[in-house]
Structure formats: structure tokens, C-alpha cells
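A single protein chain has been removed from this complex, and every other one stays in its place.
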Amino acid sequence: MIFFTRRERFSAAHRMFRQDWTDEKNSEVFGKCSNPNWHGHNYVLWVTVKGEISENHGFVMNISILKKIIQERIIEKIDHRNINIDVAFMKGKIATTENLTIAIWNELKPEIEKAGASLHCIKIEETENNFIEYYG
Amino acid sequence: MIFFTRRERFSAAHRMFRQDWTDEKNSEVFGKCSNPNWHGHNYVLWVTVKGEISENHGFVMNISILKKIIQERIIEKIDHRNINIDVAFMKGKIATTENLTIAIWNELKPEIEKAGASLHCIKIEETENNFIEYYG
Amino acid sequence: MIFFTRRERFSAAHRMFRQDWTDEKNSEVFGKCSNPNWHGHNYVLWVTVKGEISENHGFVMNISILKKIIQERIIEKIDHRNINIDVAFMKGKIATTENLTIAIWNELKPEIEKAGASLHCIKIEETENNFIEYYG
Amino acid sequence: MIFFTRRERFSAAHRMFRQDWTDEKNSEVFGKCSNPNWHGHNYVLWVTVKGEISENHGFVMNISILKKIIQERIIEKIDHRNINIDVAFMKGKIATTENLTIAIWNELKPEIEKAGASLHCIKIEETENNFIEYYG
Amino acid sequence: MIFFTRRERFSAAHRMFRQDWTDEKNSEVFGKCSNPNWHGHNYVLWVTVKGEISENHGFVMNISILKKIIQERIIEKIDHRNINIDVAFMKGKIATTENLTIAIWNELKPEIEKAGASLHCIKIEETENNFIEYYG
Partner (left out) sequence: MIFFTRRERFSAAHRMFRQDWTDEKNSEVFGKCSNPNWHGHNYVLWVTVKGEISENHGFVMNISILKKIIQERIIEKIDHRNINIDVAFMKGKIATTENLTIAIWNELKPEIEKAGASLHCIKIEETENNFIEYYG
């Protein structure tokens, strides 16, 4: 069993808030992250897949296939977008990095399995000081 | 003459567009950067001051003074905000990193001079692949 | 179960030596790291907590609470200090990064549990080429 | 149980291809990575060992011993070399990072055990966007 | 006048040597960098252009135009190639980073001027510890 990780990046706007809370309550819980006019980040995404090395080509999974899956399923849908408004797989969820990490796991898992590997970990860095990891 | 650089960071939303252009024209010139629902970045700001070393304390400029100036004049006004909407010193300007760099130069220059040093350079990194520098 | 990591930094002096060893023995085992006049590092600390995502706010743990715990329990006590002399939780221990990592684990674990999460990992980087991880 | 990681670097040329495949087949599977005149990378290698902290010196393993093992067994044999041609422990293998990671694991494991610690993980970064991890 | 820098990366093999020198002489001057079977690097390239900010779009130069120029003139010709053998603009030159930096300057300067900006600096990083800058 060997682990292969691909790093990708996307830039997006978001805001943390709950519609069923008052502005005061949102501000108390989420602080400056609930600014009504949005803020944004350069997110860094690491996708780790695992599997046996193929004797055929010496890879766990061909990198061009993994890049294509991440590009089509995630980057094209979230890069230079608003996470709260524009991204279908985040609809109805609080736009925390925790929820985003799990949503991306759910988007990628079936595609990676169709390609013959297993998804091991999704890691998202929101700033250089904070990141989230999810292993399913 | 010696140069002292302080790095600070802020996360903000923005959108590149001109109100006097159609959506098609904005999209043609600014591409995905003109998304109407905004996107955002982790901006990195480097402020370089220059001057003689003080025989009194061995600094060009006391770091705590420079940090306070950058904090009050820039970070508190732009961090976790929308550059197009929330930031007074960017009002009426296209929200490119070029324009942002010059606006921050204009905000900081008089304060740094009041503190006895000279502003040498403002550098802003928008993503790990793009940055702007301005020397006045 | 999801994992949230916060990065913090501190700068400190230290020296590796045992009082019950001669200078020659200390120098033989610890090399230049046992310099009697101390040396120092910019340490980087990663604190990883784990837990379920709260349906209430979408976090594992509110970042402002975790920052406050790390600040009060660790950074205020070790930043710009001498690890061998000034830091109560390192008294009587050889000032290796291994021992420092475990000591910080012991300081943070009860506080993080009081806040409703679990401590998963303490990682400390001493230089860009060396780091230690501890999982309890 | 505590984990100590040492980072080392080496620069090497390589080419991904199988001698029993035509140029067309190699190009189809490996793309530009099969360029017959080679290409190369600055590889980054992380070696993680684990063990109990010695009460004697406070380390898992003396860093100077680990550095010497990695230097003699790996860096001297692969740095500024051609992985396909010059490196005995890669002979007969497709020069993927997956195969390189396992080969380095096999080279280092017995030496680290002779030194009284256990090898936990080999991680190799090929570019800033791709890395492989192997845990045995 | 404002400065805009774009970062790009390429991975290539090379060897430093002079055909009119013996192997001994090459090895004496270039050390391990003259290995006959090549070695390689992940090169990082920074292209800095300068100019006035356009009142039309707020840029020095549209980033998509600069990316296209660098891609077509440099990256497509050198990425995953052998600098000594495959790259026309390095033919007949010793493959040092100094010579590479000047060659890339000469390739890019006329194209950037045709696009209405001025080339200010080419910077190439060969390893994390060494880089070259050229200002014409």
C-alpha cells in the first residue's frame, strides 16, 4: 500500500453565517468571518489516494487521471467563485473549511474509485496557520 | 542606508470589473476574475522602509511602531473585508493588485515619515504565482 | 471524525546538556548543541485537535478558543525565553525537541478537553530539516 | 512512542519508460515524462523514525547518526546522478517516485534498526504539487 | 512605474561541461554537476515586467497575455527536456543558470515589448539555496 498526494489551489470568497441567526449572534460566533460583504482565501487542497503500485506502469494511479478528476469535479466549480452562492455541493451548509473538506471528499470518492484507486485523505489549508484533514 | 521589511497578511474578497462595461466586456477583459458573486485571496503584504541605523537602539525603525501603523492603517480596514465595497481607500478604483499596491503606499507613506523613516517599497502577493511591487 | 490543525510560532534559546555530565561528555553527545552560551531557534508548533463537526456552528472547535489556549498555556511562557531556565514545564528535562513536544502535549491536553475537543497530535519543527510528532 | 523526521534533498535526472514498450506506447502512458533525453527534479526526502525517548540523552535517535545513514546510503548514490542509469538500487525498475520511495525504504530500514530505532515513513516530493508516502 | 512578477516552473535535465575539456578538467571545475549521465532540477522562473498602470483595465499588463508568452516561448520548449540537447536557445552554451537566465531574457524581451510592457528582470532558482537574477 502506497500513498500519492496531489496539491491543487483555488481562490474563492465565502462568509460564515447562519440565516436563522441574527447578525449579532453570527458576529458573536463567527467574528470577522461573518462579514456580510464576504471575504476570501487562497485555499490549498491536497488529495491523497492509496493503492498498490501497478506493475504495468509503476504508479498507484496515473497523475493525469487524478488531475482531470480534481479539475472537473472541484476546481472548475469553486475556483474564482463564491462558496456560499456558486457551489452546488456546498448549498445549505455553513461555509466552514470542515464542511468544505467533507463535501470535497464526497465529490471525489466515487470518481477515484471508478479510476481504480482509493481516496485516503482530503486536506484543505485556509490560511498558512489553519488546515483541516478528513479521512472518511 | 539600510532596508527593513515587515510581512503582514490579510484575507479579502474582490472582483475585477468596470461598472461602465457590459458583463460580456468585463468577462472578456477580466475573465473569471470578474465573477459577479466575488472571489477572494490570502494577500501577503511586504512593507519595506529605509533609513540610517539609529545609534541609540540599533534599528532603522522600531518594529512595534511599524507593526502598529500597518495594523491600524491597513489590516484593520481590509482584513476579512470586501475590497470593492468595504475599503475606503479603494473606492472608485478597479480592484487590481496594482491599484491596491499604490493605494496602500499612499496610506502608509505619511505615517512612516512621521515616525522618522522612509517608505521604500510596497509588495503585494495575490497568489503564490503573482505579485506587484511599487517604489513610489 | 475530522482533524483541525493550528500553526503557531515561538522564538527561544536553549542548550542541550546534562548537569551530571562533564563538558567533554556533553560535547561528545550533543555536539554544537551543547554550547554553554546557548543558541536558539524559530520553533514552529502545530496543534491538531479532532472531533465531530458541530451542527451548531460547523466547526470541530472554535478557532478563537484554541488560539487562546495555545497563547496562554504555551506561547506566553516560552516565546522570547530560554527553554532551560525560564519555562516551568521544561524544568529538569533535557531541552530536546522530543521532550518539549511531550511537555506541550501535557500542558494542552486537559485544556482542549475542557473545551470539548480531543488533542490528536503535537508537531514541533526546530529547523526546516527536523521535526518531532507526538500522538500521546 | 515519538516520531522524528529528517528532511534531505537531492537533484537527479530520470525518465519514465519501459524498454519492452514502443516509443509511442511510452509516450501514451508517461507523456512528457518519457522524453528520451531525460528531465530532472529537485527531490525532497523526509525520513521518519519512531521509538521511545532515551532517558540517557532525550532523543529518539541521535540526529548525527541518522544524517550519516541517509547521506551514505542514499544521497551520495543519487544526488546529481541519473536515477535510471547510475543508481544501483533502482536498476530494473521504472523510475517512478512510487518505486523510488519503496527502494529507499528498503535501503534505510536495516541501517536504522541497527542504530536502535524503527523506520516509520519515507516521503518523497517530486514537485511542489506531488508527493509519495510509504509506511512499509 | 509599477512592477508585476509572474512565477512559472519547469523540470529539466542538464550537465555542466565543456566539450573542449577533458573529463578530469570538467570534474575539477564543475564537480558533481558535470556527471556524464546528467542530473536535473525543478527550476523556478520569475519574470518581472514594468510599466504604467493602464487606466483602461488597471493592470500593467494582462496576466493572461504574459502567461501565454512565457508558456509558448519558454515552458513548452524546456519543461521535461534536456537543457543541453533539446533546447534551441541554449545550443552551444554551457548550461549554467547564469547562461540560462540571459537566454530566457533574450527570448522574452521582444515578445513582452510587442505586448506593450517592458521586461525588468529574469530570476531563476535552481535549488532552494541558489538563484540568479538578470536585469539586461
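So that you can tell them apart, the chains are marked A, B, C, D and E in the order they are listed, and the count of residues begins at 1 in each.
We adopt the following convention: a contact is a pair of C-beta atoms (placed from the backbone, for glycine too) under 8 Å apart; a residue touches a chain by one contact, two chains touch by 3 or more.
It should be emphasised that the depicted structure is a prediction, and the values quoted were computed from it without experimental measurement.
Looking at the complex as a whole, the chain kept out of the display touches B, C, E.
In the full complex, chain C contacts the hidden chain through residues 9, 11-14, 32-33, 35, 37-42, 79-82, 85-86, 127-128. Mapped onto chain B, the interface with the missing chain covers residues 1-8, 48, 53, 57-60, 62-64.
Listed here are the chain E residues that touch the chain not shown: 16, 18, 29-31, 93-96, 98-99, 101-102, 128-135.
By our rule, only the chains that are shown with their structure count from here on.
Chain A has the C-alpha centroid lying closest to the overall centroid of all protein C-alpha atoms shown. Copies chain B and chain C of the same sequence differ in orientation by 180 degrees, per CA superposition (steps of 5). By the residue-number overlap criterion, the interface of chain C with chain D counts as different, with under half of its numbers used by both chains. Between chain A and chain E, the centres computed from C-alpha atoms are 34 Å apart. Among the residues of chain B, those touching two or more other chains are numbered 128. Contact between chains, using the touch rule, shows up for A-B, A-C, A-D, B-E, C-D, D-E.
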